[in-house]
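Before I ask anything, here is the structure I am working with.
Removed: one protein chain of the complex. Kept in place: all other protein chains.
We call the chains A, B and C, going by the order they appear; numbering starts again at 1 in every chain.
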Amino acid sequence: MGKGRLEAFSDGVLAIIITIMVLELNIPHGFDLAALVPMLPVLASYVLSFIYVGIYWNNHHHLLALAKRLTGGQMWANMHLLFWLSLVPFTTAWAGESHMETGPAVAYGVVMLMAGLAYKLLQHLIVSDSPDRADLERVLGRDLKGVVSLVLYAGALAAAFVAPLVAYGLYAAVALMWVVPDKRVERIFEFLNR
Amino acid sequence: MGKGRLEAFSDGVLAIIITIMVLELNIPHGFDLAALVPMLPVLASYVLSFIYVGIYWNNHHHLLALAKRLTGGQMWANMHLLFWLSLVPFTTAWAGESHMETGPAVAYGVVMLMAGLAYKLLQHLIVSDSPDRADLERVLGRDLKGVVSLVLYAGALAAAFVAPLVAYGLYAAVALMWVVPDKRVERIFEFLNR
Amino acid sequence: MGKGRLEAFSDGVLAIIITIMVLELNIPHGFDLAALVPMLPVLASYVLSFIYVGIYWNNHHHLLALAKRLTGGQMWANMHLLFWLSLVPFTTAWAGESHMETGPAVAYGVVMLMAGLAYKLLQHLIVSDSPDRADLERVLGRDLKGVVSLVLYAGALAAAFVAPLVAYGLYAAVALMWVVPDKRVERIFEFLNR
Partner (left out) sequence: MGKGRLEAFSDGVLAIIITIMVLELNIPHGFDLAALVPMLPVLASYVLSFIYVGIYWNNHHHLLALAKRLTGGQMWANMHLLFWLSLVPFTTAWAGESHMETGPAVAYGVVMLMAGLAYKLLQHLIVSDSPDRADLERVLGRDLKGVVSLVLYAGALAAAFVAPLVAYGLYAAVALMWVVPDKRVERIFEFLNR
């Protein structure tokens, strides 16, 4: 099956996820600049989640570019990834309203961990079904960033029960790690332009 | 008429339907993990509806891939299908807020039944207008799953008046039936790649 | 300029307009089927507006298919049309909450009238800038439906001040007129496939 519509549908879902989070930014109580101060945690969680969805879009874009054609299993693995990402506006809003309590810090991490695992699964299916399997494995490398992310999410989940601030710090650290450009993206670009 | 824009528009509508349901997930009352417990019915209805819209997107994708060009009647049959699916966020939210009452269980089933009938109609129009009609009829087979779904929806509707839990169980059973891969999808892939 | 992105952007906006209207359908007060009865006006206005946006998508699809390339003026005429259509969820929600009062009936009609005029303007610009101008004029004909619609909107606006029910009847009549297939669509299809 061609992958055009799956990309278009995923782009639509990711575009909606990244944009409707702004609907959770309620108008401040008051009309001076000081009224924005109590909103800082909400704005911070908005920025973090915006960056995360941006990272997923970027990585999804590269990953699908590597796929030649798609199987039914890959389509469902993609839907599974979108499911976990669709919960991001919910966990973002809960985290934004909270003041470093455990619940939202755990929920945010569970969604991130599950989205990370769903992405790994989709990547595995795309690589293992590809006629260029060996090439793709070389291009994607050991996926150190992906593995480290999952470990940090797990650590953040443990931290969320005792020190939610540490958990949020780890979520931010993972995001930062992905925004920094790396060799893998260069290898993907080279492979696609070969 | 080319089908590109109809697919793009349908992808957009389905992407929005599947994503805005998250806006119905209100933030829990409280910030510990226990605050999520009363949300379990809402989350369960969210998961079920997410899977349903995913199934419709998958099937719609395959069906439109079979169509060569589209008539005005097919465009309206597609819009009719999107209308019923557009009500899913409403029935999902009502079901999620309820505690096994009749109203939401019936409404959920009526929307599913009508969406199922709308899909059958669109499929019929695409097959009967196709220059490859005989091929498409062979590829799609007797559509046993489609017929069984409609029967189960009807049964669930009857059950909703006496035992809503049975109705929801039947809705989940239909969803499960469609997620499991089948021969038909393989035949469609073979036909498209012939 | 190519028209691909203008179609994609318009599809996105129309898909969102037609879908977010469901967010205005608040959950009924109660969980039996009778709780749906007070929602009938809201549901009726939802159905009417869904059909209207569907008609605009259909017509927009055909009209853009006739355009070869787009000018800056046509892009702004298209944005102007989308502006008026973007107000449909607002007037639909206001009409749905009302009980045949004047305000929503007038607002609904003003938005429909302005959207109709915006469409006429876009159509005029596309036809007059086309290298196939004479062909397009023949294919589109005298646009009797378009003119009658504008007249009926104007009549409905007058009626809204004394008998809102008549106004809504006229809005429904215009919608019905467009859903019924006509010779023009056939001529457009023939022209595009020539």
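To be clear about the criterion, contacts are C-beta pairs under 8 Å (C-beta built on N, C-alpha and C of every residue); 3 or more make two chains touch, one makes a residue touch a chain.
Since the structure is predicted, the reported quantities are computational estimates derived from the model, not experimental observations.
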Selected residue (touches chain absent from view) among A:A8, A:V88, A:A105 or A:L157: A:A8
Residue of A:I16, A:L70, A:L122 or A:A159 in touch with the missing chain, whole complex considered: A:I16
From A:F50, A:W76 or A:Y153, residue that would touch the chain that is not displayed: A:F50
Residue ranges of chain A at the interface with the undisplayed chain: 7-8, 11-12, 14-16, 18-23, 25, 27-28, 30-36, 47, 50, 54, 57-58, 61-62, 65, 179, 181, 185, 189, 192
Where the missing chain touches chain C, by residue: 1-2, 5-6, 8-9, 12-13, 15-17, 20, 23, 72-73, 75-76, 79, 82-83, 86-87, 89-90, 93-94, 97-99, 101-104, 106-107
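What we mean here is this: only the chains that are shown with their structure count from here on.
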Proportion of interface numbers common to chain A and chain B (over half same, under half different): different
Inter-centroid spacing, chain B versus chain A (mean Cα positions, whole Å): 26
Per-residue overlap in chain A, given as positions that touch at least 2 other chains: 12
